[in-house]
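Heads up, one of the protein chains got dropped from this complex, but the rest are sitting where they should.
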Amino acid sequence: MTKLRVLMILCVGLLLFSVVAPVAAQELELWTFVNTHARWFREQAERYADEVNADFSLNVVEIAYADMHDRLLISIQSGGVGAPDIADVEQGRFGSFLRGGGDPGFVELNALLDEGGHTENLVSARQALYTSMGSVYGIEHALTPVVLYYRADVWEGAGFDPQTFATWDDFVEAARAIVAENPDVIPLHIHGGLHELLLRQQGHDYFNAEGDVTIDSAESIALMDWLLALKEEGVAGDPPTGDALWAAFKDGTLISMVGADWYAGFFKDNAPELTGKWKAAPLPAFEEGGRRTSVWGGTGAMVVKTSGQVEEALSFLEFAMLSIEGNVRRFELTNLWPPYIPAMVNERLHADDEYFSGQDLGAVFADVGPEAPPQWQSPFRSQLNSLRSAAWQDVIDGVRSPEEVFTEIADTIRDEMEFES
Amino acid sequence: MRLSLAPPSDSAERKSLYKRLVEATILYAILFFFALLVGIPFLYMLTGSFKTNGQLFSWPVNLLAPEPTLNNYERLLSGEEIPYLQQMGNSVIIAVSQSALTLLFASMVGWGFAKYEFRGKTFLTIFLLFTFAIPFQVTLVPLFQMIVRLGLLDSFLGVILPSSVSAFGAFFMRQAMVSIPGELLDAGRIDGASEWGLFWRIGIPLSRGALSILCVLVFLAAWNDYLWPLIVLRTPEKFTYPVGLATLKGLYKVEYGMILGGAFIATLPIVLIFVAGRNQILDNLTIGAVKQ
Partner (left out) sequence: MFGRGRKIAPYLFISPFFVGYAIFFLYPVIQSLQLSFYRQVGLGKAPRFIGFDNYIRLVSKDDLFIKSLTNTTYYALGSILIIVPLALILALILHSPKLRFREFFRFLYFTPNITAGVVVGIIFNLVFEEQYGLINNLLLAPLGVDNVRWLREARWIMPAIIILGAWKWTGINAIYFMVGLQNIPPELKEAARVDGATRPQVFRHVTLPLLRPILAFVLTIAIIGSYNLFAEPTILVGLEGGPNNAGMTMTMYLYTRGFRELKMGYASAIGYSLAVIILVLSLVQLILIRAFRED
């Protein structure tokens, strides 16, 4: 009887104790969802502390992709509770901060970029992804040029050199020969971003410059039909996900990857066993003389408005992201091709890459970079992405036709646009 | 139906030993089969926490861990990815405080309803019963906005307070306390006890059984809750363990061994508590639940 009372009093005491909040540390906090970015940010923070401000300390927090954006959005919505000072926002999710037409909650960077003379040093098509109504909110990490990564040992062993593929027809022809020899191999795997990036290679996208949704365009549907026909034929395939994906790369089931610059870092992190076996080539074009690249992904670093240390945060971003040293170092650590024009010609971008069979990987990116197509931001992009990824497996499995699915997605988005206008 | 494993009663049919043996075998086989179905995922959680990702995703599937590694636990407990020990501590603080508060509020209101006549009692009872059926999801958005306005976002109080007023608890305690004999209270009053004293010295001790059941129910619900802490808590240092574990799940590279280790550590204490007081808790839990 007394025991119970003591227990109850104890519990209430514990509750009161828990209310006393711990004191926040006096340092800047940065959120990112990519481990390669985190690595680079930590290094840049040390460099900044050495060269600019000895008191500077940056806490780089890695949070899962969906989680990080969800949490950031809620934090900004609730006046900055638990928000970081700086955040990496992926272009596909930035739209959700623009939704409804309100203030996205990030510091406008126009003054920093214009006055510092940085605007013309940045690739404007990339910056457009983080711009809304003339206000720039983010600085792009990577140009995200898309190339064809391939297992040199397999393709060259079969007598083909993907460097010489001028068009996708050349690729498909060679792929047919490889599959004929070994039916278990998937020369082209239709990953979640393939349709989108190939569509941009053709000069189209899911949204156009005016912000209209165009995923149901004739070109978009035809492209998906083409991919599905390749799958039917056995040249293309549906890759496994998660850890099984890397297992498939390692056991030689997957022998190529149509991916952006950031995928090079993913290979090194997740399949170190394959060092010396990969190479990269410009994308085959859709027609002779056509564009040899695309863009895929991209992430902008942004300063959160509610940060108590906006000046320091801006100064750090300028130091790291708007400098030749920072951009070059990022390529050395993560293979992200700089969107910062003065850094593009730096010789350190052209070191031989052991993982890619001693190839000058930077040369491939530099070669195709100027052709990189534009990509347009829309407040509805993240919703379109989630609709599309939900329907994706049905399309791949042939349960529903691309036309049906893409039309349905486009109609939903148009309806949503109308509802919110 | 009477599935009897006992020797045949004298009134009953004469069943051969053989038939009874077959029957018993089938019954035990069913029980063991279900025990396996229930147990194997737990076993896999335990052994998986001693495996690397490569060992988990390899063939053939092995329920045991032939080459156990402690690496997952070392990395989890060192706080390399998330401050997991702290998050478990947060869960303890939240679950304990929430249980204490719920018990206090519920027993007080239950006492008021069980032992007093007052104006508005019938109305309040019916009103409570009526709102009892409204699911909490209805309140999710406004409650979140209120927590923001009160400055309780990312605080333990923001998690605890809204969950500590339980209409179920109120009814539950009223039912338990209504049977306390009125004469005891009258005797107490004659001895000069205050109304609060009667509640604290007679009401609480005499409904210990009900209180312990409610305590277990509330504690379990708070310990395992995911949705509300996910909404209120914003920084990893404040997360409860389910929210923390879930953040590990979405990472670019999913460290299953580490997650399984965390899951195992968080489940173990609950299971141990139940093993220690298994029959008492189980019986009371179910009886309490079925009674309403």
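By written order: A and B. Residues from 1 in each chain.
Operating definition for what follows: contacts are C-beta pairs under 8 Å (C-beta built on N, C-alpha and C of every residue); 3 or more make two chains touch, one makes a residue touch a chain.
Remember, predicted model here, so these are calculated numbers, not experimental data.
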Contact set (omitted chain vs shown chains) is A, B
Given B:A65, B:I93, B:A106 or B:L153, the correct residue touching the omitted chain is B:A106
From A:G100, A:G211, A:G308 or A:P370, the answer for touching the chain not displayed is A:G100
Where A:A111, A:A180, A:A229 or A:A390 are the choices, the one touching the absent chain is A:A390
Across the whole complex, the chain not displayed is touched by chain B residues 1-6, 11, 27, 30-31, 34-35, 37-42, 44-45, 48, 56-61, 104-106, 108-109, 111-113, 115-118, 121, 124, 128, 131, 133-135, 137-146, 161-162, 164-165, 167, 170, 189, 194-196, 199, 220, 223-224, 226-227, 231, 241-243, 245-246, 249, 256, 259-260, 263, 266-267, 270-271, 274-275, 278-279, 282, 286-287, 289-290, 292
Note that chain A touches the chain not displayed via residues 66, 70, 73-74, 76-77, 96-105, 240-241, 244, 379, 383, 386, 389-394, 397, 399, 412, 415, 419-420
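Note that only the chains that are shown with their structure count from here on.
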Chain A partner, complex, touching residues on chain B are 53, 57, 81, 93-94, 96-97, 99-101, 103-104, 148, 153-157, 160, 200-201, 204-205, 208, 211, 231, 234-237, 246-254
Listed in rising order, the residues of chain A that touch chain B in the complex are 1, 4-5, 8, 11-12, 14-15, 18-19, 21-22, 33-35, 61-67, 71, 74-75, 78-79, 81-83, 242-244, 247, 269-270
